[in-house]
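One protein chain is absent from this view; the other protein chains keep their places.
Up next is subunit A:
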Amino acid sequence: MISGSSLILQTATRFLVPLLFLFAVFLLLRGHNEPGGGFIAGLVASGAFALHLFAFDASSTRRLMGVDGQLLMGCGLLLALASGVVGMVLNGQPFLSSQWWSLYVPGIGELKLSTPLFFDVGVFLVVIGVVTTIMLSLAKVEE
């Protein structure tokens, strides 16, 4: 892997990575009522990590992530499963039945929370975990 070779790429990456993350969060929260959702948001976020990997090197990308890909996968899967179980436990409905709560937050107004949102966040984490694990393993082989 060619790393640290292009000043332009590195400088651009410093600006682009936060923007991509912001875009990923936007897509994540926009899902279910409009196009978007956990999967595509996860891909965008992994894209940010991929860009960082190309511009710098594997160890600095790992530092940027802060956690292992496996941990992200596990937590995401757990969150997605838990979001499905909520309806089973609370209301005795089948697995994955969605539950909605309304929350009043001063300054923002009414905030709608739901189990599909948690499911999406779970998918988001799994996708980031899987893609970055594959990417970083390949980068390690290359080194």
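Rule of thumb we're sticking to: a residue touches a chain if its C-beta (ideal position, glycine included) is under 8 Å from a C-beta of that chain, and two chains touch if they have at least 3 such contacts; residues count from 1.
The rule we apply is simple: contacts and distances are computed from a predicted model.
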Chain left out of the displayed complex - its UniProt protein name, from "Cobalt transport protein CbiM", "Glutamate/aspartate import permease protein GltK", "Na+/H+ antiporter subunit D" or "Rubredoxin-NAD(+) reductase": "Na+/H+ antiporter subunit D"
Selected residue (touches chain absent from view) among A:L81, A:L111 or A:L138: A:L81
Absent-chain interface as seen on subunit A, which is shown: 68, 70-71, 73-75, 77-78, 81, 85, 87-88, 92-98
